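What you see is the complex with one protein chain gone and the rest in place.
Labels A and B are assigned to the chains in the order they are written; within every chain, residues are numbered from 1.
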Amino acid sequence: MTVELVVQQLKAGYPAGTRGGAEPAHLAVRGVDLTIAPGQVVAIVGPNGCGKSTLLRAMARLHQPHAGTVSVGGDDIWRLRQRAAAHRVSLLPQSPQAPEAVTVAGLVRYGRHPHQGLFRQWSREDERAVRAALTATGVADLAERRLDQLSGGQRQRCWLAMVLAQETQVVLLDEPTSALDLGHAVEVLELVREVATAGRTVVMVVHDLTSAARYADVIVAMRDGEVVATGPSREVVDAALVERLYGVPADVLAAPVDGSPVVVPRAGGGRDDR
Amino acid sequence: MTPPTAPDAPAPTPPATTPPAVPTGGDAALRVAPADSTVLRTGTWSWLFPHRAALVSLGLLAVIAVIVALATLASSNGMSMGTSLRGLLGTGDRLTVMLVQEFRLPRIVVGLLVGAALGIAGCLTQTLAGNRLATPDIIGVNEGATGAVVASVVGSSTAMVGEWWLGPLGAAGAAALVVLCAGGAGTRGYRVLVVGIGVSTIIGAISDLVMSRQNDNTAGGVFLWSVGSLSGRDYGVGQPLALCLLVLVPLALVAGRRLDVLRFDDDVAAALGLNVPLLRGLTLALAVALAGIAVGIGGPIAFVALAAPVIATKLYGPTRVPVIGSALVGAALVAASDVLGRVVAPVEIPVGVITSVLGGPFLLWVLFGGSPSRKA
Partner (left out) sequence: MSVAQEAGPPVDVTRPTLTKSVRPRHRPTAWAAAVLVASLLALCLLSLLIGSGRTTMGRALDYLLGDPSARADAALRLAVVDVRLPRTIAAVLVGTALGAASCLLQAVTRNPLAETGLLGVNSGAALGVVIGLTYFDVTSAYGVLVWALVGGMAASAVVLLLAASGRAATSPLRLVLAGSALGATFHGMTSYVLLGTQSTFDVYRYWTIGSLAGVETRTALSIAPLIVVGLVVAVGTSRPLSALALGDDSARALGHHPGSIRLVVASAVTLLAGAAVALAGPIAFLGLLAPYAARLVTGPRLAAQLLLSALVAANVMVAADIAARVVIRPWETPVSVLLALIGGPLLIWIARTNRMLGLGAPGSGA
């Protein structure tokens, strides 16, 4: 079964909307349409304040949109209950906070929370999912360590493991690499690719255009709450787009290995005031 | 930074041939179930029985049993333990039987229930606020109950403290006022806290003003109540208290599982399927109800709501929100303080005085002494 993530005419702003309510004072997302096939990695890029995080939060059922729908597998997640939505969509926020003294395995077990209940506290399914998530992210060795004693890179992989253990069709990541050095960032992005290869849909907000271009199947470029370009990175990412998004002149080269676009800002270009 | 320990080192390029991210098994030898629990499964049903929690709970029950025994037998007026025992068993003289069975025993039961309610209420508010020092009186519960009692005393012709339900009603009213003024429960309750201070002080000022116009007897009666005392509490208040707890405690237990997840930030909690605003609202209501009933019946007994969850966390470990543990510890604290207050001095010391005198040093010990406390 193919489960598409479809966003239709989504409008969201601040303060957060009530469905069909009045237009909010500030509209951060102004009518976005997206259709994302399963198994794809989608990177949302754009300048600060372009609405990409709001869009992601609306997809994650965290920020009530003012109009439009986000549907996963044909159902609008904003019409599902929170728990039912958590069976379909999972999210890793930008700087998540864990409970005090939680272990890695403990953290990942929380990923199973939407699947658990008073009479279903620890099923074989839970056990399998947690084990698989720990193994896939390579943190199985750390399972009994405390999360707050790990390095930033390790911690991010543990969080990713928690999100994977939730076993949702759609995985949303808010700047998963922003606090990581190049090595750990690549590790996380590789993991993201593997997740998509296994058939899940990954949507992430990324700041670094070059790594977005390299690891994402589809780039969604946003500016002022609107999508200005979508498509495979090689077709979409060019000097004109960089100029349009960020207002800086840049050269876009082709990577020697596979020709994926590499963005190099021009020195002395600066931001022109428009 | 430690080097990545990943056995599956990242591939150099992102080809589409890497193994699937979610294999069906993983490393079967890897133990992922909670290490401190026994898993029980029948069909699709499964439960976790945490060993440590079970052991600690049994231990606490034993402690409570000892306290109850002592409280039943100990006396402030020189009655020997043997006489008390005969009174308890109904074989002593009529006066002794009446004293033990109709005064001491109900008072012990009420103390246990009040303590349990305060403990759970404290546990809920501390989890809600993400702050080990948050207690229900932050949202005006104490002042609300006191205000209602003051009103009942002033309004009545006999200048007696009125019906038992007035306190809880006042507490709920004040809490509702706080939440209303704050415009919702807020994310981490900061605004609620500030508004709580404001509302509490207003109610307190009005109570003070009213009481300053009353005669000394009336004021003294209200003061005794406002210190927190179990003196003269019988099954007349014990019954409604027990009934309320019968409803509220299971609800708190159900909420407890979800509150575990609320210790993440709200975004993660929502992504894990929690309706965060709803849960916060219900938990707050639950905490207010529990604290309101306890305060309404026992008066604002200081520190129990604060100390019980802290002790419970130390005993049960930090992995879960200790709802049951807080109830047991709270019950033990109130019952023990009450019996201490009865026997330690020739004149009975109200339980609230004992808890507030001992509570300060305790708080300092928890926060400054012993284990390196990471947050406060």
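The definition used in the following text is that a contact is a pair of C-beta atoms (placed from the backbone, for glycine too) under 8 Å apart; a residue touches a chain by one contact, two chains touch by 3 or more.
Values in this document were obtained by computation on a predicted structure and should not be read as measured data.
Q: Which chains here touch the chain that is missing from view?
A: B
Q: Of the residues B:Gly122, B:Gly173 or B:Gly352, I need the one that contacts the missing chain.
A: The missing chain is touched by B:Gly352.
Q: Going by the contact rule already stated, which one of B:Ala69, B:Ile197 or B:Leu251 would touch the omitted chain in the full complex?
A: B:Ile197
Q: Out of B:Leu73, B:Val110, B:Ala134 or B:Ala308, which residue would touch the omitted chain in the full complex?
A: B:Ala134
Q: Considering the whole complex, not just the chains shown, which residues of chain B touch the missing one?
A: 131-135, 137-138, 140, 142-143, 181-183, 186-191, 193-202, 204-206, 208-209, 211-212, 216, 219-220, 223-224, 227, 266, 302-303, 306, 347, 349-350, 352-361, 363-364, 367-368, 376
Just so it is clear, only the chains that are shown with their structure count from here on.
Q: Of all residues in chain B, which touch chain A in the complex?
A: 1-2, 4-8, 10-11, 13-14, 16-28, 30-35, 37, 39, 41, 44-48, 254, 257, 260-261, 263-265, 267-268, 270-275, 318-319, 374-375
Q: Which part of chain A faces chain B closely enough to touch in the complex?
A: 57, 60-62, 81-87, 89-93, 96-102, 105-106, 108-111, 113-114, 118-124, 126-144, 151-154, 157, 163-164, 166-167, 181, 183-184, 186-187, 189-191, 193-195, 197-200, 214-215, 257-258
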